[in-house]
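The block that comes next holds subunit A.
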Amino acid sequence: MNAILFWSCAVVAVTAALFVISRRSPLASAVALAVNMVALAALFAGLSAPFLFIIQLLVYAGAVVVFIVFVIMLLNLGEEETRGALVSRGKLLASALACCLGLALLLRAVAAGTPREAAGALPADFGGIESIGQEIFTRWLLPFEVTGLILLVGIVGAVVLAKRGE
Partner candidate 1 sequence: MKVPSPKLTFWERIYVVEIIRGLGVTMGHLLKNLFRQSEMPTVQFPEEIKPVATRHRSRHRLTVREDGTPKCVACMCCPTACPASCIHIIAQEADAPWKEKKPRVFEIDLLRCVFCGFCVEACPEDAIRMDTGEVTIVGTRREDFIVGLDFLLHGEGNAWREGRPEEKPQPGPGEPLLPPSTPEEESGRGPRQVLRPKLPSAWETVREVKP
Partner candidate 2 sequence: MEPWVEWTIMGGRAAVAWVIPLMLIPLLVWMERKASAYIQDRTGPNRAAILGLRFGGIIHALADVVKLIFKEDITPARARPFWYNLAPIVAMTFALLTFAALPFADVLRVGGHEIPLQALRLNPGLLWMLAIGSFGVFGIVFAGWGSNSSYPLLGGIRGSAQMISYELSLGLSVVGILMIFSTIDLNEIVRAQGKLLFGFLPMWGVVVQPVAAVIFMAAALAEANRNPFDLMEADSEIVAFHLEYSSLRFALFMMTEYVHITVASGLTVTLFFGGWQIPWLTTERLTGSAGDLALAVPALLVVLGLLVLLSLVLLAPTRRWHRTLQRLYVDARRHEAKFWTVVLLLQAIGALALGAYLFLNPPGADGLAAITAALQFVSFMVKVTFFGFAFIWVRWTLPRFRYDQLMALGWKGMLPLALANVVVTGFVLLLVGK
């Protein structure tokens, strides 16, 4: 059951990711991204991490992609505006880099070997909102607050940029 879920979601996620970078229409790319996010969320659900599953849906598929789609629509981006050179030096460089990274990850995973069985029984509240909250607000409090600060800086920057135009 879990294997079926994993493989179907994995195939969907990878296919959708390929669609994201291969579609010409920006909206198609954005929606493929949303499908990718949903497939990832399903993977999280399979890993008994319900909170992460929901947050993945809520934040990435629900909010981020919706914003991307909204901006695409607001600017009415068609294929014409986004059509650049099919092959360029920058693109080649970026894909090469990405391939290297992917290869490194793959090698790392192969070297580590797949765990044959789970590393022991999970605690009852694993992946639940309480345990994650405990972790975030005790052990990882400083990184969490720094993240919040970075987001605040981003918002302030956006406001400044928007105001300058007036």
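Rule of thumb we're sticking to: contacts are C-beta pairs under 8 Å (C-beta built on N, C-alpha and C of every residue); 3 or more make two chains touch, one makes a residue touch a chain; residues count from 1.
The set was built so that all candidates are chains of the complex that A comes from, given by their letters.
Only a predicted model underlies this, so the values are computations on that prediction, with no experimental measurement involved.
Colleague: Which one touches subunit A in this complex, out of 1 or 2?
Modeller: It is candidate 2 that touches subunit A.
Colleague: Can you check the complex and tell me which residues of subunit A touch candidate 2?
Modeller: Within the complex, subunit A contacts candidate 2 at residues 27, 31, 34, 50-51, 54-55, 57-58, 61-63, 66-67, 69-70, 73-74, 76, 128-129.
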